[in-house]
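The complex is shown incomplete by one protein chain, all other protein chains being positioned as in the whole.
Chain naming follows the written order as A, B, C, D and E, and within any one chain the residues start at number 1.
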Amino acid sequence: MTSPSISRYPVPKLDDLPEDIRARMLEVQEKAGFIPNVFVALAHRPDEFRAFFAYHDALMLRDSGLTKAEREMIVVAVAGANDCLYCFVAHGAILRIYAKNPLVADQVGVNYRKADITPRQRAMLAFALKVAERSGEIDETDYATLREHGFDDEDIWDIGNISAFFCLSNRMANLISLRPNDEFYLLGRVPKQK
Amino acid sequence: MTSPSISRYPVPKLDDLPEDIRARMLEVQEKAGFIPNVFVALAHRPDEFRAFFAYHDALMLRDSGLTKAEREMIVVAVAGANDCLYCFVAHGAILRIYAKNPLVADQVGVNYRKADITPRQRAMLAFALKVAERSGEIDETDYATLREHGFDDEDIWDIGNISAFFCLSNRMANLISLRPNDEFYLLGRVPKQK
Amino acid sequence: MTSPSISRYPVPKLDDLPEDIRARMLEVQEKAGFIPNVFVALAHRPDEFRAFFAYHDALMLRDSGLTKAEREMIVVAVAGANDCLYCFVAHGAILRIYAKNPLVADQVGVNYRKADITPRQRAMLAFALKVAERSGEIDETDYATLREHGFDDEDIWDIGNISAFFCLSNRMANLISLRPNDEFYLLGRVPKQK
Amino acid sequence: MTSPSISRYPVPKLDDLPEDIRARMLEVQEKAGFIPNVFVALAHRPDEFRAFFAYHDALMLRDSGLTKAEREMIVVAVAGANDCLYCFVAHGAILRIYAKNPLVADQVGVNYRKADITPRQRAMLAFALKVAERSGEIDETDYATLREHGFDDEDIWDIGNISAFFCLSNRMANLISLRPNDEFYLLGRVPKQK
Amino acid sequence: MTSPSISRYPVPKLDDLPEDIRARMLEVQEKAGFIPNVFVALAHRPDEFRAFFAYHDALMLRDSGLTKAEREMIVVAVAGANDCLYCFVAHGAILRIYAKNPLVADQVGVNYRKADITPRQRAMLAFALKVAERSGEIDETDYATLREHGFDDEDIWDIGNISAFFCLSNRMANLISLRPNDEFYLLGRVPKQK
Partner (left out) sequence: MTSPSISRYPVPKLDDLPEDIRARMLEVQEKAGFIPNVFVALAHRPDEFRAFFAYHDALMLRDSGLTKAEREMIVVAVAGANDCLYCFVAHGAILRIYAKNPLVADQVGVNYRKADITPRQRAMLAFALKVAERSGEIDETDYATLREHGFDDEDIWDIGNISAFFCLSNRMANLISLRPNDEFYLLGRVPKQK
């Protein structure tokens, strides 16, 4: 059996890639043990690749009132809303690792109302989904609700922009039929043995 | 930390249950190693419990043109459409085991169009979701499409009734906020070692 | 002109049926004067028939904080939401009879907000429709609202489970194109003469 | 018990009405045996009353490739889609009378796909509902489909304009909470005795 | 290049029109400098033309608690919701002129929440869109909200009926593919020079 394709589009060979993109891939490979398919597939267009990951890093690595696990919760909840298999599975793995919780990703991805999270996190996800699904209806009452849960305006920008960025990302994954690496499905589900 | 509740409703003790219901629970415990929470939670109402599982068994255990794995695919796809965490997680585990495939449950639950399944199975799931979401629009063209994929009318009844039954089940799980057993999240993801 | 078919599937002859199913049919015929088509059509699959009516009876005949008319209101409102002709017409008749009100079935089936019912009943139907249409969004505020109208948690289970059960029933009726008996359309509309 | 109100707005007394409006009411009373509430409620604004019924008559009384029963089918199907109790019930009665068929109104109002009508009439209602629900998506393929069923362009205007007019009418009835006369519920359901 | 057609239907010549309809057209031409295509296209059916404009005038010219600009805001917002190019463009022009504001029409048509309007006008448009999109759900709380903003019941009728009338109008424009006159796009955007 041939291995299933990871994208509707041609996938560049590592050796043919611009140096900066190759370096980024090797770096993530070093860290994760494999290269997530989103890197390989988006490298088909180097300029868009660079902008995509620059945006990603600006949002996901910045100092923020949101923890890294909370940011990944947003990603997984939005992936569920957008029927995006890649982000549901890949960011589900990252969420499980950051949260050190093997259950929370499936919970948040399928129905955040049933998840083992705080009321503050539930408010965060409710807003993230409003940004994803009905952003034209956002108004001051949404800001007020989030402030009551202790979010400041920069936190709200973070929630909104992470949701918005993954609305882009989910659509690209669906467009090119991006396949999650098999490794992601199991990551973070089994406690590390010592 | 107290353990999270498995239902909005009181959960009966095993010893207080009618004999037939207790027997059923012990049987499933013997087989699975634990008692799935749906048994415990629905036992709050014995008559409904009996009818629920009688219906379940009539559909899921009968001789059918659908394999058991295919029937679980329907359950997981419908759970995704209905935002039902319990069935997504619990039947995802069963699907992984029946299909001997650690990836297919997440694929089918999030977006069956991206799943490693056959065109025939994709047609089956498209119809199951139409039954779940727009059953009033079913007409002869749906039957014709399924027949082209080799399903006969009894198979179509099976697809439709499994979808319909889990539309009931998903709503009950959401109503009572039924919590999946932690065990389900990992089941079928790691190949059995010998 | 040939009589229109009552189901997409073969309809068993009374004499060919298992004894318990035939007995149930004769019992309802005795009471209603005719056999509702749902009995005839579902008898195509005896095990599912038995489970279906066991579930139906467990919900609709049990002692409950809801009157029998209120339970039928739920059925008719849910049938309207699911575009299910059979349940709209057949349970519309039953509702008219139980409520001794020739108008309420059409009112509740088309738009319960315009019906001659109490505010408590309106809250009941609003929740039943949420279970039917957006069960994933049910949360504690829904329970609180219903408790304010005097429903206890067992009543809420009844409302939710009746709605969920007829979400199954409506989908089956749409799947098999179940035809309402002509008799149902008029039943309960004309006051009995003495 | 006080009689339920027929409109959220004040209802004029017959004697206070402009002569032409009163004449119209007496004319319909002569014919139907009672004055439908839409006349009484809309008379609150005489100019709008006159325009409303002029439009109604232009569409419903003109020579057309659609029979009067077919035009009422459109009205009832659109009322179902718009959750408009008044038009569902009142025009349901008119449809039963024109079609000399006690069943067709409920069928068409709940789910026209299950109704005892011709394929041509089903195509007519599918288009009427598209005009009601997604008119922005109408294109040449819709016209082509209807022409294949023997409708000419003037017939298509009729279908579309009747649907559009009752989209206005349904919204007004919902706005003012217009109550159907009790008489409508039974009209046309019982064959006239001789 | 041939000029694009203004309607899917034949357009009558001015000389062939009934006298009253021709007079109306000449009157509007005198005032606007051109004949809006809605007049030309609807004149295909004189009786419907007369009723349409009688209704229009009854709503848009009457004494009302709503200014003329506010009434046009409703029209433009509803046109946006119904994807109706003709009314968006033509009534956008009229709104700009009445409001003496070159920006407000695009704002209200695309997303009234972002428009330079008062909170009272925002409440008015929220209700107009509810009438357009979910009129079956209107209830007393909607009336209460509008009354808090200073609208009386006759104003609410105006808001609702204007919305409902243009739901008819938008559907007709979409049905016949009515083309806005080129002139409308620019009207009211450039301050009159002296």
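A few remarks follow.
Note that a contact is a pair of C-beta atoms (placed from the backbone, for glycine too) under 8 Å apart; a residue touches a chain by one contact, two chains touch by 3 or more.
For clarity, every value in this text was computed on a predicted model and none was experimentally measured.
For the omitted chain, the shown partners it touches in the full complex are A, B, D, E. Among the residues E:109, E:136 or E:160, only E:109 touches the chain that is left out of the figure. Screening E:24, E:50, E:130 or E:179 for touch with the missing chain picks out E:179. Looking at A:39, A:98, A:151 or A:165, the residue that reaches the missing chain in the full complex is A:165.
The chain that is not drawn here is touched, among residues A:26, A:58 or A:190, by A:58.
Contact between chain B and the unshown chain involves residues 111, 113.
Looking at chain A, the residues touching the absent chain are 8-9, 44-45, 47-48, 50-52, 54-55, 58-59, 62, 82-84, 131-132, 135-138, 143, 153, 156-157, 160-161, 163-165, 167-172, 174-177.
Residues 4, 79-80, 83-85, 88-89, 102-103, 106-107, 109-111, 114, 116, 174, 177, 179, 182, 185-186, 189-190 are the ones on chain E that touch the missing chain.
Heads up, the rule we're going with is that only the chains that are shown with their structure count from here on.
In terms of the stated touch criterion, the partners common to chain B and chain D are C, listed by label. Shared contacts of chain B and chain C, meaning chains that touch the two of them, come down to A, D. By the residue-number overlap criterion, the interface of chain A with chain B counts as same, with over half of its numbers used by both chains. When the CA atoms of chain C are superposed on chain E, the rotation angle comes to 120 degrees (nearest 5).
Across the assembly, the mean Cα position most removed from that of chain E is the one of B. Set against the C-alpha centre of chain A, every other chain centre is closer than that of D.
Separation between the centroids of chain A and chain E, computed from CA atoms only, is 44 Å.
Chain D and chain E have Cα centroids separated by 24 Å. The residues of chain A that reach two or more other chains are 111, listed in rising order.
Interchain contacts give a graph that is no line, ring or star and is not complete, per the touch definition above.
Interfaces, counted as pairs of touching chains, are A-B, A-C, A-E, B-C, B-D, C-D, C-E, D-E.
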